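Heads up, one of the protein chains got dropped from this complex, but the rest are sitting where they should.
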Amino acid sequence: MAHVAFIGLGVMGGPMAGHLVRAGHEVTVFNRTTEKADAWVAEFGHRRELTPAAASESADLVMMCVGNDNDVREVALGPEGVLSTMKDGAVLVDHTTASASVARELSDAATAASIGFVDAPVSGGQAGAEAGILTVMCGADDRSSFEAARPIIASYARECRLLGPSGAGQTTKMVNQICIAGLLQGLSEGIAFAQRAGLDVDEVVAVIGKGAAASWQMENRAATMAAREFDFGFAVEWMRKDLAICLTEADRLGARLPVTALVNQFYQDVLGAGGKRWDTSSLITRLDDR
Amino acid sequence: MAHVAFIGLGVMGGPMAGHLVRAGHEVTVFNRTTEKADAWVAEFGHRRELTPAAASESADLVMMCVGNDNDVREVALGPEGVLSTMKDGAVLVDHTTASASVARELSDAATAASIGFVDAPVSGGQAGAEAGILTVMCGADDRSSFEAARPIIASYARECRLLGPSGAGQTTKMVNQICIAGLLQGLSEGIAFAQRAGLDVDEVVAVIGKGAAASWQMENRAATMAAREFDFGFAVEWMRKDLAICLTEADRLGARLPVTALVNQFYQDVLGAGGKRWDTSSLITRLDDR
Amino acid sequence: MAHVAFIGLGVMGGPMAGHLVRAGHEVTVFNRTTEKADAWVAEFGHRRELTPAAASESADLVMMCVGNDNDVREVALGPEGVLSTMKDGAVLVDHTTASASVARELSDAATAASIGFVDAPVSGGQAGAEAGILTVMCGADDRSSFEAARPIIASYARECRLLGPSGAGQTTKMVNQICIAGLLQGLSEGIAFAQRAGLDVDEVVAVIGKGAAASWQMENRAATMAAREFDFGFAVEWMRKDLAICLTEADRLGARLPVTALVNQFYQDVLGAGGKRWDTSSLITRLDDR
Partner (left out) sequence: MAHVAFIGLGVMGGPMAGHLVRAGHEVTVFNRTTEKADAWVAEFGHRRELTPAAASESADLVMMCVGNDNDVREVALGPEGVLSTMKDGAVLVDHTTASASVARELSDAATAASIGFVDAPVSGGQAGAEAGILTVMCGADDRSSFEAARPIIASYARECRLLGPSGAGQTTKMVNQICIAGLLQGLSEGIAFAQRAGLDVDEVVAVIGKGAAASWQMENRAATMAAREFDFGFAVEWMRKDLAICLTEADRLGARLPVTALVNQFYQDVLGAGGKRWDTSSLITRLDDR
């Protein structure tokens, strides 16, 4: 069993850290808002510390799942950050959805301190975190860091794969979000059109839902989209953060994302209608009459 | 066993009519280009006639699968069209992907002649037609026409469903094409981005291909898209015809199809690069450097 | 002085025909709704007839300004259409904004009847028609027809130019509308952004309105756009008709109109908000929060 630190007990991190306990690891946690850490300890036992640095001191592995690039820099590189105390040969795993640049930056800083680094954003959402069946997309500059992290990550993942050097986990997650953006807009246009045409969306999906138009989103979201229900799922504000990361990386790579860029603007319409916390499938609302 | 006429022995209609024979029906065919009708008769036996009218004379059911609205009007309503000879109580089934307006126009004309009408566009492509596992989306103003056609259609369909009054089959097919347009553009952007980021597309699909970004297109087309292979599948020129139908119907319905309209223009880029016969997934080519 | 027939006394045609009278021509008019023809005769004198054919019988020139392609076909080619009575060597001028195809169709029909044809859509709006300062974009298969029409057109035009064979007037008008679509969307985004940024739009226009962002629309519409006033100008429903013509012609030509196609969909949002009769600059309304 390993000694693992977990930094960031939010919607995703909290249950992930819980699965580490269930798998028998020794877990030390940190959360900025102390109450969350206390609640976690009340549920799962083990220990919490008051800084990322303190939580990571004797850890073999440190997992982080915070908000964005700046948060990652703060908890990793800041004066009380995990790299200030992690021991030689330990491995830092970042589950935050962040930029590929910050992944490379952290990998370099970690390497300089003889620490391994894996960027490891996840998909599967809150339900996947709670059920311990996340998909984890990894990048690492040396395979041994990935191999060290993999059995620990297995506590909460159904699928965990190394896709390339550091940053590759993040760029893979970006591919995921890019595919979703166009797909959801197409699905929104299809469903809104169907409704104006007087069709029953359930019937339509029953007939087209196995063929060339089929998608996870159609299978899992068409009914709620047709009912304009969005009080669940992956929030528009998270999607916006992720798409901003995609668009910046695309600029760096010379990639074109015309529809992703457009859908990102369409999400601003959703925000303007109060949809910050709505599921990403709420794109369909902008196709309704005012 | 029924007496069935089949009008239009193209890529789709030819094998569909063949399945009617296999199912034991008495089949009379018509094809504008006589050679194709002769070849079909050489393979499947039965009879061909020289006009749609002659082929339909004593048929219980007449199936058509021609090109576009004008073709449909010609073979159904023209001087030698099927409606000029079809008997009372027979049913006309149109498998062409056409407009909802032409479906309603035909339904009215058929009804006035005491003939049933079902608009019944299909999906599943050439492979689906050959294997007899098409999906058939039906609209009909009276359910009895649909019920009469259903067992015959079963000869070449895996799924056949009535979705509403006449035109509803066509609008359902439109929903299918609309969903595909946005989805394929998102997938194209995702794959082209992945390649610029130095990722292995097979690996990426292996890891994201079951989650929220998953789609039939990702499962079946990502590898060929990554290899820029398009010499198969559903041709861009057919897709353009279908999207034009969708956009016209959307205008009528007051539906908005911003990304569908944009992707329709992007397909013009593909045409300009010589892609008339390429599979619809060739959208990705426009994201490459010139 | 010439004998001129004018078919279609709408918002544009009425004042245009009036200018023909002022210029001293002998004018016979036809309008489908007889009351409008009576009102016109009450104001300008001269004669009205009850069919296009009757109005055109002895005319040297016949001008038409009706609604769309179908209307053009009806008044020109229908059983009571102008071509049924026009005399040899007379010239038919179509001021309707219509397709290039209908222009070529009419030119062929006219030529077969030894009649000249000029497609001659206009810009300048109601104000331009009333002031007699329209811009007229002409296409003609023979220059002599244009030369015959030019001095008559001069009665209500500031600018009248032959741009190519028949259809060229219409395609030039399309270029005009295409340019406007992208321009107005850019201007809308700019002004809505300025307002959210707390800027005074008048001041912004005062400073940027002479440089690289300058346009007729900025000069003439920025203030009303900032005030969300649209009760004047060129109506959204006309613009939609024109853009549909542009998009169809682009398909024929292999031209790409990505932003034009997108803006056309955005206008559907405006229609959905009740903007059928609003000025085209009402595109800005869709950038507001709901």
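Just so it is clear, A, B and C label the chains in written order, and each chain counts residues from 1 on its own.
Please note the rule applied: a residue touches a chain if its C-beta (ideal position, glycine included) is under 8 Å from a C-beta of that chain, and two chains touch if they have at least 3 such contacts.
Given the structure is predicted, the values throughout are model-derived calculations rather than measurements.
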Chains shown that the absent chain touches, full complex: A, B, C
Touch criterion as defined above, residue of C:83, C:148, C:250 or C:270 at the omitted chain: C:250
Given C:8, C:52, C:81 or C:124, the one touching the chain that is not displayed: C:124
Sole contact to the chain not displayed, among C:56, C:171 or C:268: C:171
Among C:2, C:37, C:187 or C:270, the residue in touch with the chain that has been omitted: C:187
Chain B, residues in touch with the chain not shown (by the definition above): 262, 272-273, 288-290
Chain C residues that touch the omitted chain in the full complex: 100, 123-125, 135, 137, 159, 161, 163-164, 168, 171-172, 174-187, 189-194, 196-200, 203-204, 206-208, 210-218, 220, 234, 246, 249-250, 253-260, 262-263, 266, 287, 289
Chain A residues that touch the omitted chain in the full complex: 240, 244, 250-251, 254-258, 261-262, 264-266, 268-269, 271-272
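Following the convention adopted for this analysis, only the chains that are shown with their structure count from here on.
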Chain contact topology (line, ring, star, complete or other): complete
Type of chain A:chain B copy interface by residue overlap (half), same or different: same
Distance between the centres, which are taken as Cα means, of chain C and chain A, whole angstrom: 54
Euclidean distance of C-alpha centroids - chain A vs chain B, Å: 39
Residues of chain A touching at least two other chains: 262, 289
